[in-house]
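I'd like to ask some things about the structure below.
A protein chain is absent from this complex, but the other protein chains hold their places.
When the chains are written out, they are named A, B and C in that same order, and each has its own residue count from 1.
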């Protein structure tokens, strides 16, 4: 196999020169303050050291990548009853669309569109107080990454809250159909904070390892989910992990992944590794432009696509 | 590795007893005449004999599985210019929906929804006469399967033609946007016949082998497409191959596949094998009910999911 | 002219016997408590006494008929700037649909769908406190009807508030586009109370008189709006006053009208009279079944259609 450190360095060197880096998310002011020049990559193999390059140890807002962790947590709590409330199909719409919700009686298409992730957070709330639910999510992410230094960026969370009307619309809409059970303001209090979790590429890559290794974190030895559930989560990332760009990501990269508007992307290479990239400039679908290019290059060099 | 023949026999035996087999397609009368009791499976490894069970040598209407072959043919003819006319994203709609076409200026979401496949057939027409284009498609399928006995079921083609208004609507709609170039009646003349190609599970499995083997048919030794293109076609099957059931198929089976309303499903196991199943009863999304169950069982037994 | 009292009595007598009265609104529990047997009619000519029959003096929840009064009030306050935020076209959708809002950047189609009425209430709020705005609306309705006994049904308002998620979704959605300016909870606090105003048929008919008389209430002598504005409000009632049943109401009744899910309908007969009917059972579009039938009969007897 390739020397992963060399690979990370090469990819970083090749792409750092690119000028077209897309547009940094500005739907909340706090995200818009991040420099478009940031670029990091971390490759965590199932064993051996994590290879990193660039800004791989700088924490950024994981945003929608948090949906992967809350889905895993909710599946652990209520099992397949998650699917009573949330579908498993790609949406064919933007991440924050409400049209589909009206056409399908308030049931979100999948756990990775905003509406679906809000419904998953409602499941995690499960009668607890928002603060407790949020604490549980944070503990779970720290446990996955084996790193207690992970925290929430309160400024980002406040900024989300201050510009949260679109998500509140989704939540109230689902509430009117009984798809979420708690008061929308409470659910979104948790949701905005989970999206504001700040992690580095290294931390993200480590947190995803269980998905590449039959559900067991090979570094800590903890079983997180069953092998079957790990496969299924990977499948959902493949078909729904990049909003309305999932088809293109599968076409170009060929690995299950989850992106966030903070510019991060986490991808799983089953039985081999987990890769996290970060570059804040986004493409039209809200996925990191340079990050996607980096993953495309990585797959070309390694042949790690799941598709042959 | 498993003994494939034993595997095929076991799957056939276990599922033959199932009573719930879904609903045989009746949108054209000729398809509705097929018995819901039919059930076949063929497993073609990269080398060694094809394992078959049940009705695996009986030809059936491949319907939308033909879209996989015409896409491959069109990519060979015009390369990535195919994507100027057709997208690569899951649709979030039924296979024959026209709503998305209006919202996106006549450009189909992917080559596996009806509109996209009609646009691909229009590319293959390329100024030729319908008869010639159809001849080329048939020769290509025979070449892929290495079997000159494959033919078109004329009764099915006539039945499609007699009930083709929905597809004609799609074609005229795209024509009004310039997405297709030839007269809709000509394009659909070819399209209805390609859908009426009759193949057995064994023939289908053999025809798909190039996609499991880096683009080269390991039995004939012919290079069909590049390794990269094979990966990309597999990716499209994963995200778009089962209409509005692609997410669920990835979740349950975890392999790239293409289904047809005739009840066939073709799945690719990269670097290992190709599997074709056939059972005419369909689920709500138009995919074979027993066929999907058979593939789910196969993946459980073999661990062949691409997702770990 | 017809003897209006005889007319009211005849209509009441003929329709009271009808058994099919549609379905009483149950989306809020408080509305569902009203008896489907209630049926009243009031005909207020430009001069002379109001003719009433049945439960014409019993107050009921005017619900969406309030949208007519708030629109008039907002036009008085900010003039045609109302149309910067709200359109004037029929929606082709249910009264509480959010789909159109997404397709048209948060701008409601007209002031009589829920979203549009909420935007109008946001205009009336205009920096005031909710209590003041609500007071102003109530005073305006009392002024129009020349009756200070009109009040808000607090139980209905609370019931609305407790089941207001769908409307909160609309409000937050518009807020995310800047179409409404105040906090959604404040706007809806006013909106739910305006919908809970309780009026009798007699009071409603009197309150609408200015619209039949060039903008001037012929009983009080007060000019409410200009003649041109009165015409325009009538036009909006004709094209948008019955949700997705406006076409059918124009076809059958042929008069500008506004209905509410409480079972009331207010119609304007330009230069002649105003008619209010009330029967709580609704048709599929949410308009009073018996009320519409009563108006159809009235127009047959009087020839009062504006269409000839």
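Here is the rule we use: contacts are C-beta pairs under 8 Å (C-beta built on N, C-alpha and C of every residue); 3 or more make two chains touch, one makes a residue touch a chain.
Bear in mind that the values here come from a model prediction, so they are computed numbers and not experimental data.
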item	value
For the chain not depicted, the shown chains it touches	B, C
Contact partner of the left-out chain, one of B:168, B:198 or B:227	B:168
Per the touch definition above, residue among B:98, B:155 or B:227 touching the missing chain	B:98
Hidden-chain contact residue, picked from the options C:115, C:133, C:168 or C:230	C:230
Residues belonging to chain C that touch the chain removed from view	87-93, 100, 109-110, 211-214, 227, 230-232, 234-236, 238-240, 244-248, 250-251, 254, 256, 268, 270-271, 305-308
Touch list for chain B against the chain that is not drawn	97-99, 101-103, 163, 165-166, 168-173, 175-176, 184
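Assume only the chains that are shown with their structure count from here on.
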item	value
Path length in the contact graph (chain B to chain C, fewest steps)	2
Classification of the chain A:chain B interface as same or different, half of numbers criterion	same
Centroid spacing, where centroids are CA-atom means, of chain B and chain C in whole angstrom	55
Centroid spacing, where centroids are CA-atom means, of chain A and chain C in whole angstrom	47
For chain A paired with chain B, centre-to-centre distance based on mean C-alpha positions, whole Å	32
Multi-partner residues of chain A (at least 2 other chains)	none
